[in-house]
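What you see is the complex with one protein chain gone and the rest in place.
The chains carry the letters A, B and C, assigned in the order they are written, with residues numbered from 1 in each.
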Amino acid sequence: MAIESPKVNVPSKELLEKLFFTAYSIRVFETEGIKLYRQGLIRGYFHPYLGQEGIATGACAALSKGDYIASTHRGHGHCIAFGAEIKKMVAELLQKETGYCRGYGGSMHIADISTGNLGANGIVGAGTPLGVGAALAAQVRGSDAVTVTFTTDGATNNGTFLESLNLAAIWNLNFILVIENNQYAVSTPIGDSTRETDLYKRGTAIGVESHLVDGNDPLAVYDLMVEAVKKCRAGQGPILIEARTYRHMGHHVNDPGKYMPEDKLKYYKDRDPVDRARNDFIELGGATLAEIEVIERKIQDEFAAAVEFAKNSAEVSIEEFRQFAEAY
Amino acid sequence: MAIESPKVNVPSKELLEKLFFTAYSIRVFETEGIKLYRQGLIRGYFHPYLGQEGIATGACAALSKGDYIASTHRGHGHCIAFGAEIKKMVAELLQKETGYCRGYGGSMHIADISTGNLGANGIVGAGTPLGVGAALAAQVRGSDAVTVTFTTDGATNNGTFLESLNLAAIWNLNFILVIENNQYAVSTPIGDSTRETDLYKRGTAIGVESHLVDGNDPLAVYDLMVEAVKKCRAGQGPILIEARTYRHMGHHVNDPGKYMPEDKLKYYKDRDPVDRARNDFIELGGATLAEIEVIERKIQDEFAAAVEFAKNSAEVSIEEFRQFAEAY
Amino acid sequence: MREIMYRDALREAIDEEMARNHEVFIIGEGIAERGGSYKVTEGLLAKYGAKRVRDTPIAEAGMIGVGVGAAIAGGRPIVEILYVDFAMLGMDMIVNQAAKFRLMTGGEGRVPFVMRSQGGTGGGVAAQHSQSLEALFYAIPGLRVVMPSTPADAKGLLKYSLRQQDPVIFLEHKHLYMTKGMVPDGEHIVEFGIGDIKREGKDVTMIAWSNMVPRTLEAAEALSKQGIEAEVIDPRTLVPLDKAMILESVAKTKRVVIVQEAVRRGGVASDIASIIQHEAFYDLDAPVEIVAGLDIPVPFNLALEKASVPQTDDIVAAALRTLHAPAHVQAAE
Partner (left out) sequence: MREIMYRDALREAIDEEMARNHEVFIIGEGIAERGGSYKVTEGLLAKYGAKRVRDTPIAEAGMIGVGVGAAIAGGRPIVEILYVDFAMLGMDMIVNQAAKFRLMTGGEGRVPFVMRSQGGTGGGVAAQHSQSLEALFYAIPGLRVVMPSTPADAKGLLKYSLRQQDPVIFLEHKHLYMTKGMVPDGEHIVEFGIGDIKREGKDVTMIAWSNMVPRTLEAAEALSKQGIEAEVIDPRTLVPLDKAMILESVAKTKRVVIVQEAVRRGGVASDIASIIQHEAFYDLDAPVEIVAGLDIPVPFNLALEKASVPQTDDIVAAALRTLHAPAHVQAAE
């Protein structure tokens, strides 16, 4: 299957701005977050989304209020693209009471039920059954809400992939599974984990409409997702989308990623999704460099403010935690 | 994919006799076993292999000493085709000390490690990872032994199918997965459990050579298996074979199977694998009715003797069981 | 009051809650068309339709996983797992998702998920279909563990399960489905954490749940013939556990027998014993006795199956041991 870039209709400037805004916001969050991590302000695991921004950006832009997403251990990008507040995210990473999960969850567990964000997950593959479940609840409820689960290449070799996508299929659920194929599971290249690296074929094999798209092209992801969402709401779900991409660094902040071949890394960095969004905004949207600069400054300032907010936020209360345990 | 019936070479009379002998032995074991069950002599679960005899018969005939099999909850046929002693099987079903598992296992757990029979299983889908494991141990050992796991249509929607077949694939194991697609999981028709009822396609999707064969044609199953075994020993495993078949009755002895459409049941009964083996023996092997009669009588007598053996066998010792528990 | 079967009481609970709350739905293997292996869901498909009563493939991890996801998204799923043994396939979703979500979201996320399943020995279904696995759920904070022994408790507890906010592991027993008992007419709800004294007595406290309750009551009758009056407490929910009721009884009887069908090692009985010896150390006139299954899987052979789990005589014997135990003061000499 050739990589699809439908480009169904001429994108509006608003859309292009939104895509760039989102992609750049994620880029800033991760680059600055890594600095905070290196300063020892963030503890535990931190899996950067750098290089993969195009996927969450394009996918979430196609969703509406009332829809759901479920995410992975590499979940910051999905939260941001789905509209999370940067300051509550930073506060969570800094273990503060004002974080999305009161500092109880951390990077791998940021969720915001109130907006339909079912959360990141520390268990590879777990987001798929959870997302299918949300889609099932929506169908029982008679709602036309769509659920998108972002999953990973590594998760496609896990039983949860087959079992839950098959359930979504027999029940024609409004479910879209977006596989972020960054071609590695930690240091293990995808070719060592499976013979068939065209992952979308696994959907086809169980009767699920499946697509392959360039994950570094936010607009292509968006266009395909718009179609997928439309089909789901028309009762033609589920749909699987494999988005090819590559990390810009190792698996987590402390992984030098030496196993990533120079040339391949360069190939993908030359196709940086954030640059792509910026260029689309300029070339297809006619944005000026001045406009770009304003946006970038705004995003940087928001992050800086978020860090201040988090630093000044209250510490969690051990007493409240003990009471919570009594009731748990 | 058209159903394959390679018929690679003219079958010898010995082979045809063996196929018939095996198929008829299973038929007698199940029909007589059901009577014992109805008499209350057999307790617990009893899942008859009636109608599916062609698969175990053809598949096991292609195996050699040193090879392994892993089976299902519907496992009597696999044991018999792999060379189990009828009397030890009957004794097991009658809960006797002389049974394959000293009466501790029962119908769903008959195994015979000494001959490479890794056993039936009460957990749908469990035989696949276990079989892949045996193939892995063989590869580590440098042996060219082949492991065949008999699995079911129901198990192909279970995560164990994807995870373990994928492991067999990346490690090129001498592993053959035979899916006995009898088109039902208890009363649930396969079409309600998955959109894609061509189950072999799930192997193709992860890079495993996959075939579809008529499970009611023992010779076709045998021919395909001979090729599969050859390829495995040449390091070209794993291989998946979907064998289409149909039960001749309900899921277990006490299931009337009302949900099985008359016409479809008739269609398959008209293609009875035991009759097929008998006719092949006569038409391709030139066997006379007299020869057939001798064989059938021999098999019936053996079963009758097995029942006598089992009935006269010692009861298990509760004292020994308690000691076993101490050491367990 | 009407006398109905345990399985019918369960059906009433599901039926009433489905009628009351349109978010409630149920999925499982053969539960729709066939009405379930134990007929608990019979008739529900016809009444509530294919959207709310669904047959599934054989995919326990997926079934439990989508149930948990549905609950997180505000649905009211009931996932039926044919045998609790098969729930092992979905343990990740139970342990790492359902039980953790509330904590991981700082308290905001709730998981009103109900898994119905059944366990215990019966009829030679052997090692993989006979386990009593409540200890594995009991040890995971965040789960509620419910094990009703009567039709009334089964109905009341299942209805309550479908109205509260946390993941419930609702464990039935294959031997109880056909047993009968009186069930109140109309709305009948039993909240969690409230034990039930199934028999009053002053000489020894016996704690049992699920299918061990009728057996322990049998033992109590046998003891009564010897002039010993046993108090039989059925916690009904193991999490939360009605410690107050247990400790109050122990303060009165000073002797305890805990009966579980599950194996002895690492069972819930051990935990209850550890609580009693700590909270009621000075009340006890004898060691807490535990009557439990042997530490080995359940064999196929029916005589061995029987030998592997507690029988009435074992319970009586344990009670007598607590009564004939020397008191501490003597021990101190």
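Note that in this section a contact is a pair of C-beta atoms (placed from the backbone, for glycine too) under 8 Å apart; a residue touches a chain by one contact, two chains touch by 3 or more.
From a predicted model like this one, the values you see are computed outputs, not experimental measurements.
*Asks:* I'd like the shown chains that the missing chain touches, ordered by label.
*Replies:* Looking at the complete complex, the unshown chain comes into contact with A, B, C.
*Asks:* Based on the whole complex, identify which of B:75, B:159 or B:207 touches the chain you can't see.
*Replies:* For the chain that is not drawn, the touching residue is B:159.
*Asks:* Using the definition of touch stated at the top, determine which of A:25, A:57, A:71 or A:193 touches the missing chain.
*Replies:* Spelled out, the listed residue whose C-beta touches the missing chain is A:193.
*Asks:* Out of B:36, B:55, B:86 or B:136, which touches the unshown chain?
*Replies:* B:136
*Asks:* Identify the residue among C:9, C:32, C:89 or C:259 that touches the chain left out of the display.
*Replies:* C:89
*Asks:* On chain A, what residues meet the omitted chain?
*Replies:* 43-45, 95, 101, 103-106, 108-109, 121-125, 154-155, 157-159, 185-188, 192-194, 259, 315-316, 318, 321-322, 324-325, 328
*Asks:* Hey, which chain C residues sit against the chain that's not shown?
*Replies:* Its contact residues with the unshown chain are 61, 85-86, 88-89, 91-92, 94-96, 99-100, 103-104, 126-128, 131, 133, 135-136, 138-139, 141-142, 239, 262-263, 265-271, 273-275, 277-279, 281-282, 284, 286-290, 294-297, 299, 325-329, 331-332.
*Asks:* Which chain B residues would touch the chain omitted from the figure, given the whole complex?
*Replies:* Contact residues on chain B toward the absent chain are 68, 70, 99-105, 109, 111, 113-114, 116, 118-119, 121-123, 126, 128-134, 136-141, 147, 159-160, 163-164, 166-167, 170-171, 324-325, 328.
Everything below uses one rule, namely that only the chains that are shown with their structure count from here on.
*Asks:* As a test of understanding: of all chains, whose mean C-alpha position lies farthest from that of chain C?
*Replies:* A
*Asks:* Point out which chain occupies the most central position, where each centre is the mean of Cα atoms.
*Replies:* The most central chain here turns out to be C.
*Asks:* Distance between chain A and chain C based on Cα centroids, please, to the nearest Å.
*Replies:* The mean C-alpha positions of chain A and chain C differ by 41 Å.
*Asks:* Just give me the whole-number Å value for how far the CA centre of chain B lies from that of chain C.
*Replies:* Each chain's C-alpha centroid was found; their separation is 37 Å.
*Asks:* Rounded to a whole Å, what is the gap between the Cα centroids of chain A and chain B?
*Replies:* 46
*Asks:* I need the residues of chain C touching at least two other chains; which ones are they?
*Replies:* 56-57, 59, 61-62
*Asks:* What are the residue numbers in chain B that touch two or more other chains?
*Replies:* Touching at least two other chains: 157-159, 192-194.
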